[in-house]
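Worksheet: one structure, shown below.
The other protein chains are all here in position, but one chain of the complex has been omitted.
Think of it as A and B in the order they're written, each chain with its own count starting at 1.
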Amino acid sequence: MTTPELALAPIGEEHSPVATLPHDARGGISNPVLGMLLFIVSEIMFFSGLFAAYFNVRALAIEWPPADIEGFGINPIIVVATGCLVTSSFFAQTAVRAIRRGDRTTFLRAISITLGLGISFLALEFTDWTILYSEGITMGSGVFGTTYFTMTGFHFAHVVGGVVMLSVVLYRGMLGQFSASHHDMVEATDLYWHFVDIVWVVLVITLYLLPGR
Amino acid sequence: MATTTLHPPIAQPYRRSALYEWITTTDHKKIGILYFINSFVFFFIGGLLALGVRAELAQPGLQFVNEDLYNQFFTIHASAMLFLFIIPIGAAFGNYVVPLMVGAPDMAFPRINALSFWMLPAAGILMMGGFLAVGGAAAEGWTSYPPLAGPAYSGTGTDLWLMAVTLIGTSSILTAINFLVTIFKMRAPGLTLFRLPIMVWTQIVTSVLTLLATPVLASALIMQFIDRNYGGNYFDPGNGGSVVLWQNVFWFYSHPAVYIMILPFMGIISEVLPVFSRKPLFGYRAFVFATVAIGALGFSVWAHHMFTTGQVFLPFFALFTFLIAVPTGVKMFNWIATLWRGQLVLKTPLLFAIGFLTMFLIGGLNGAFAAAVPVDFAIHDTYYVVAHLHYVLFGGSVFGVMAGIYYWFPKMTGRMLDETVGKIHWLLMFIGFNLAFFPQHQLGLVGMPRRIADYAADAGWGDLNLVSTVGAFLIAASTLPFLWNIFASLRAGEVAGDDPWEGNTLEWATSSPPPPYNFDHLPEIHSTRPVFDLRHGADAGSTH
Partner (left out) sequence: MHPLKHPRNAMFVGIVFIAVGIVFWAWPTIAGGYFEPAGLTLLVLLGVAMSVMAYVLVAGSPRD
């Protein structure tokens, strides 16, 4: 059950970040949305383990990237992929704002664009991996390769999960199952998609942009 | 106007077979019972493996198994006990009791609740399946350190173990989300956070620890799986990796995990002691803050399991480890103060609760010694640590489990467990437990290492090992009256009624067992003891 009135905003100031999330009759965030937020919290910790391992082996290395890694660096594919994902987040938010006010047409269009951009991201990322493999940078290329492919690989898997969720949202949306007062799954998917986007930005900064040693 | 009384047919649930009901149930009470059954199956499997370990160690010489099989025994003993018994049984108690205690009709996500449960027998089969694999089950200890757990030295059993533990971790995380949403969103009117039973508070903190720490374990298990199967180099020093990295990431989860393994049972003790002392719990707010403090501090001490690696900043971890003694001490004193000058009802739940207090005290004290770095340098990886962990996990958690079973069995089944048989169970278990584990302090101090299948005849360790083995078999024997009690009481136990113990909390305000929707009527809630208030009239109670 979702109620947009501010009178039933959750505990906290009216302009709190959670004020616009769906609420139920007693004024809390709706159960499925709260559940998704907590799931996202657990996923932050999952990626923490992978990042911790990355920083540990990076500190152990004499130089980073290691001397035997050639041809690695920020490249147009990664830049375009990042652009796709960041843009898709804007469209996801557009979709959510649309369905909150009951505008199904905008909602469906925006979700379709989000989905398209997400799939484009996956294709671009996969292409980048193929190029790296052809250059001899693989999962087994020392810890550099292992950490790179594990971290981007698990991010890829999370994007796939997000793409599945967006597809279900699009399908159910086309069947007319969402309205201004009933669209918990859209909110939950949107939150998850933003999370996946933020993780990618942090990954790009960590793996490509941090100064080497 | 003529009127007719209508008698519409009463809607009946579509009757299905009992097996179908149990397999497809989403009712938190049935799921809780399924958790109990699964947990006890693995308690017995883990227990048999322990008997195998103790039988081999009773005397010098390899009498029963070779070293490789012995390693599988202690690895799967620990893994089954930790991942398939003690953590899930905390969830079992939570599943059954928490929705009742907060006055909710079920958990927030009943279908995910069912999924969480069914992942566990599947994981158990995977883990035990290692025994049938080429090379046998995982044999590197439940801590799975590389390089021993790496691709060069271990086989399929370890891969199965990694998959099983990842599955269990996922189940736990989903359950944690379920508990947190249920407790924060679905409380009955009037039940503020500071009126929640301590049992529920401990489930909150346990769920927070599970939510935040278990994913880190998942990342570690996946890294090890990648090293073993996809040419990864995380823990391979020859290719830029580090074995101590595994230890850091593993223990970042596994230290909070030990609080996941004790807090639900501290919650049970906090429910049993007031009821059987006929007094309110002493220092409710202190309990809440101490529980939160233990959970928080528990995240800052992981490397005290790694003091001897040479790659740990010792003062930081020693300091934080000592600090955990403070909130734990607060709880111990408050429990004792609850008992003090109470009108003790010496029934089995209270006996197990007092057993918890005394045994957990010993486990906490020997742990505090281990927190001192110089002491740890001497006793790390010896039987002193084995004594410590069993005093807190068995003397603490398992005694807490038993207290909870004897306390809530009437609510779950409508029947009382037999008191005399219960007391026999308690006495045998208490004596057996201390015989099994107290000598291990001395064995550790004279230098007996962990995880060895055999020892020299002239080491002088034979006598204490024999005593310890006798104790282990006595523990095993004590489970027989326990099992007999359960089955006999289910058939012919004394009928319990709604509130056989004169309890304080909401679960006693409904029938035993409760109806599917839990409550016909909820009492008004104005304090931490709503059923006490209901029984004595709100003005008679002195609770806030």
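Criterion: contacts are C-beta pairs under 8 Å (C-beta built on N, C-alpha and C of every residue); 3 or more make two chains touch, one makes a residue touch a chain.
Note that this is a predicted model, so its numbers are computed, not measured.
As a test of the contact rule: which chains in view would the missing one touch?
Within the full complex, the chain left out of view touches A, B.
Check the options A:V41, A:L117, A:L132 or A:L207 and report the residue that touches the missing chain.
Per the contact definition at the top, the residue touching the missing chain is A:V41.
So one chain is hidden, and I want to know which residue out of B:I86, B:A149, B:I262 or B:V312 touches that hidden chain in the complete assembly.
B:V312
Out of B:V249, B:V275, B:M402 or B:A509, which is the one that touches the chain we can't see?
B:V249
Can you name the residues of subunit B that touch the chain not displayed here?
Where subunit B meets the chain not shown: residues 180, 184-185, 187, 189, 208, 211-212, 216, 245, 248-249, 252, 292, 296, 299-300, 302-303, 310-316.
Please identify, in ascending order, the residues of subunit A that touch the omitted chain?
10-12, 16-18, 21, 24, 26-29, 34, 37-38, 40-42, 44-45, 47-49, 51-53, 55-56, 58-59
In this section, only the chains that are shown with their structure count from here on.
Subunit A to subunit B: how many Å between their CA centres?
35
Any idea which subunit B residues touch subunit A in the complex?
So the residues of subunit B in touch with subunit A come to 108-109, 173, 176-178, 180-181, 184-185, 211-220, 222-223, 226-227, 230-234, 239-242, 245, 248-249, 252.
Any idea which subunit A residues touch subunit B in the complex?
My answer: residues 24, 28, 31-32, 34-35, 38-39, 41-43, 45-50, 52-53, 56-57, 60-61, 66, 138-140, 142-147, 150, 154.
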